[in-house]
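Working notes, beginning with the structure itself.
The complex appears here minus one protein chain, its other protein chains still in place.
Chains: A, B and C, in written order; residue numbering restarts at 1 for each.
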Amino acid sequence: MAKRKPISSNIAWSTTDKITVKGLDLCQDILGKVALGDMAFLELTDRLPTPDESRAFNAIAVALVEHGLTPSAIVTRMTLAGAPEAMQAAVGAGLCGLGSVFVGSMEDAARLLQEAIPDAGQTVDIAALAASIVDRELAAGHSIPGIGHHIHKPIDPRTPALFAVARETGFSGQYVQLMTAMADEAGRRLGKSLPVNATGAIAAIASELGLPWNVVRGIGVMARAIGLVAHVLEELRNPLAREAKAMIEERALAHHHQ
Amino acid sequence: MAKRKPISSNIAWSTTDKITVKGLDLCQDILGKVALGDMAFLELTDRLPTPDESRAFNAIAVALVEHGLTPSAIVTRMTLAGAPEAMQAAVGAGLCGLGSVFVGSMEDAARLLQEAIPDAGQTVDIAALAASIVDRELAAGHSIPGIGHHIHKPIDPRTPALFAVARETGFSGQYVQLMTAMADEAGRRLGKSLPVNATGAIAAIASELGLPWNVVRGIGVMARAIGLVAHVLEELRNPLAREAKAMIEERALAHHHQ
Amino acid sequence: MAKRKPISSNIAWSTTDKITVKGLDLCQDILGKVALGDMAFLELTDRLPTPDESRAFNAIAVALVEHGLTPSAIVTRMTLAGAPEAMQAAVGAGLCGLGSVFVGSMEDAARLLQEAIPDAGQTVDIAALAASIVDRELAAGHSIPGIGHHIHKPIDPRTPALFAVARETGFSGQYVQLMTAMADEAGRRLGKSLPVNATGAIAAIASELGLPWNVVRGIGVMARAIGLVAHVLEELRNPLAREAKAMIEERALAHHHQ
Partner (left out) sequence: MAKRKPISSNIAWSTTDKITVKGLDLCQDILGKVALGDMAFLELTDRLPTPDESRAFNAIAVALVEHGLTPSAIVTRMTLAGAPEAMQAAVGAGLCGLGSVFVGSMEDAARLLQEAIPDAGQTVDIAALAASIVDRELAAGHSIPGIGHHIHKPIDPRTPALFAVARETGFSGQYVQLMTAMADEAGRRLGKSLPVNATGAIAAIASELGLPWNVVRGIGVMARAIGLVAHVLEELRNPLAREAKAMIEERALAHHHQ
């Protein structure tokens, strides 16, 4: 038998009378004492949040729960229409689309911020840093992630709401400043208003909370799972999937017959 | 063009400056004020919970987040090992297994309770009802869902913790009593201790909260999505999927060579 | 260490210089000699098909590959629009909807046929059997699976094509006769033409081929995976997912504003 590498997990383990999750006693320390958002923070960071961390984290997670009839929600509803006995797979299918396009800009923004200020403790010249990042990204033909919005104009109303929570909880530091400065700078260069949108605000606050950029997509995935369950329930009561499918097919057929 | 049925959704909609979710203004009423668990309650029930409802609902949702190296967690980790660029699909794949076997007993228990007491307001003879249900189910060759546990003996430690929360929040009524009475009755008939397990406790408390039985699986799906993200993060830092796969393959090969 | 049950699989195994699949040497006996449809037959039945079996099996599998802009195809396209880097998850999400509704009628028809004639070798009175099944199903409030079609009228053109292949290959026995007799009988009772549709024809021919009814859904799943890859490729070149999403959202918004 070949020599085996270890298989280990430090997330949870049980004995006959005790369940430990992330080092805490589930029954003594968690159930009835820790709310779902704080449990999510524990799962992501290995510790419970302070009250300020809890409020800031819950705000960004909640902002990601529900975005209406997104492609993911339509996917969940169409999957449920074919397999109503497997709502878990309908939610799973809906999550599969949370990739580089719809959730990626949030991840990209967090990465940009964290690579620009790798050590949150260092003091940087925000304006100069923003200018150099925007220079570099525009020169490379990239757009700046986390700014502008095709519907919410002139501003995304979630941004001031989230940034207010960030100020009140003490998480409005250099990442929030850099995100705002990049939006200002990009708007100036491109000659149009491109304020920070919700994904940029969430990326900045997540960075303030010390969450690594590759965890940010995970917040989107867990939050959206909650929203997709709501779409399952509405689809069961007030279905739209079949009609949406018929409408798409009819449009495609009309095009075909031209 | 054929006459079309309506396509409508009452979950969320936006204008340029306002986002409404379940009738509330996302930016004014929700962000920074509503925590993730209460947002989940809103998504499931169309209203925010009272403080007692919040505590009871968060307790049952939190109990479902993390169960260690479950088949779902292994699925998520093995999928991530093949497609680390698509963590959302790894979580989605993990959710697909939350079907009749692992989440079904919770759903079955909630259904049994709610069909036995369709109107929570009516007063019933709990002992007689429990006896008749156990009679019927055992006669039909069914097991009683929500009782007994293969590891946690003599009792599942989550049950007293969850039932304590239920008492403290005023959600320890007839559904909790019926669940307990069914467990006692089944244990008596079968001559062994079969106390209420976590799934039975969650099913009873969800019923106390007025959540329809077909919503209960949805709580499991959303909660487990949170836990699966934690397994993604641990797999990225401390992988076990390849070793687990090698171990399985080696065992199968050993069997083959016998 | 607890006593372990065996882990074994007889599908495939390898040594350094040889790969065995279902008992055949992959490199000597399969590659270049066995086509994809016959490989699928081997995977499902543990042996290669005869030429007649091959032709009949390939015909029913091919009939299931492509049905145009189905909900599954829309799911795959919308998932790809969000995560173009993960086409495998887009196909996986599309498969999730092949459940009781869209693929179920084929499975139900095969089950009905195989439960009615459990031993293909026994000779039965087809007309009497069809009448008793239709009696029983209509009395129970069920519809007869595998008959009628909402678009293809008066007949589903695939049915005569598939039944012709069945005759030419010697797979037009009692299951095909029973399927046809049930359709006739149901049409007579309900006073309208309800000829065998493609799912009924496939169910009958699969039964003639000796494929258990619970394998029939698997043929649909594997065949549709081929079709969904074609939708991935077309979506990459000529996308429709975003426009379809915009159309659905607009319809929902219009309803909301009434």
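The criterion applied here is as follows: a residue touches a chain if its C-beta (ideal position, glycine included) is under 8 Å from a C-beta of that chain, and two chains touch if they have at least 3 such contacts.
In this text the structure is predicted, and so the values were computed from the model without any measurement.
Visitor: Which chains here would be touched by the one that got left out?
Guide: A, B, C
Visitor: Hey, which of C:G68, C:G170 or C:G210 is the one touching the hidden chain?
Guide: Spelled out, the listed residue whose C-beta touches the missing chain is C:G68.
Visitor: Thinking of the whole complex, not just what is shown, which of A:A93, A:I147, A:M182 or A:L228 touches the missing chain?
Guide: Residue touching the absent chain, from the options given: A:A93.
Visitor: Residues on chain A that touch the omitted chain in the whole complex?
Guide: Within chain A, the residues touching the omitted chain are 6-10, 13, 83, 85-86, 88-89, 92-93, 96, 248, 251-253, 255-256.
Visitor: Which residue numbers on chain B touch the omitted chain?
Guide: 68-72, 74-75, 78-86, 89-90, 92-94, 96-103, 240-242, 244-245, 247-249, 251-252
Visitor: Since one chain has been left out of the picture, which residues of chain C touch it in the full complex?
Guide: 1-2, 4-14, 16-19, 21-22, 26-28, 30-32, 34-40, 43-44, 54-55, 58-59, 61-63, 65-69, 86-89, 91-99, 103, 151-153, 155, 157-158, 160-162, 164-165, 168, 214-215, 217-223, 225-227, 229-234, 236, 238, 240, 243-244, 246-247, 250
Rule of thumb we're sticking to: only the chains that are shown with their structure count from here on.
Visitor: Centre of all protein Cα atoms: which chain's centre is nearest to it?
Guide: Looking at where each chain's C-alpha mean falls, the closest to the middle is B.
Visitor: Mind checking the centre-to-centre distance between chain A and chain C? Centres are C-alpha means, answer in whole Å.
Guide: So the centroids are 38 Å from each other.
Visitor: Counting only Cα atoms for the centres, state how far chain B is from chain C in Å.
Guide: Result: the chain centres lie 32 Å from each other.
Visitor: Where the centres are mean C-alpha positions, what is the separation of chain A from chain B, in Å?
Guide: Between these chains, centre-to-centre, one finds 23 Å.
Visitor: Among all residues of chain A, which ones touch two or more of the remaining chains?
Guide: Counting only residues that touch two or more other chains, chain A contributes 68-69, 86, 89, 92-94, 96-99, 103, 240, 244, 247.
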